[in-house]
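One structure, pasted below without further comment.
With one protein chain removed, the remaining protein chains of the complex are shown where they sit.
Let's look at chain A:
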């Protein structure tokens, strides 16, 4: 297929019905380092692997709090992610100012998707090059959403995006039936186990390159601190999902 004939801008369809610019934008998401999310009846956990551009540099943060009841994990162009993050935070603040209550999660994801779609239907614009995992809690329940540069969004029980995320998704496919009733601690350990599947052979998980964010019905969004991360990573050695089945 002569892709280069149809991939110059967003306003050109290919004969197969594809918008190549949008598909290329989704590739940018796949290049970002892995982040994943999983939810139970009460909690949502976001885990991400932070990249260090060089030994002299710090680690790039991948999770951002949007409001007490909502947070995102990003994969892709961090600059684009910041734009969406700012937008989401502003929307939540305005909603709180007007209604004195939390912005419904699905509705905000819808707004982000609408904003993203707008960028895919213009000659002068490019799509956002970032995928978000949105974790949130509202009266409708516990939510985990994924947004795409295409403007689509999906609700998930658990999902992983970014590089080598397929390994994490395979882990999820085996064990997601346990997540609904998991405790917060089990959920965190599942998340870390999934991330462990996705790291390279010469890498290892430590409290510096992993970021874990937790959210619950009565728990505002918080990050695990360095000590807590160390403890959980240590617990990984003795953690086995099989034991969770025996408990039930």
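Side notes on the structure shown:
As a convention for this text, a residue touches a chain if its C-beta (ideal position, glycine included) is under 8 Å from a C-beta of that chain, and two chains touch if they have at least 3 such contacts; residues count from 1.
The rule is short, and it goes like this: contacts and distances are computed from a predicted model.
Candidate names were "Vang-like protein", "N-acetyltransferase domain-containing protein", "COP9 signalosome complex subunit 3" or "Proteasome subunit beta", and the UniProt protein name of the unshown chain is "Proteasome subunit beta".
Across A:121, A:140 or A:225, the residue that sits in touch with the chain not pictured is A:140.
For the options A:54, A:98 or A:227, the residue in contact with the chain missing from this view is A:98. For chain A, the list of residues touching the undisplayed chain reads 97-101, 104, 106-107, 110, 138-140.
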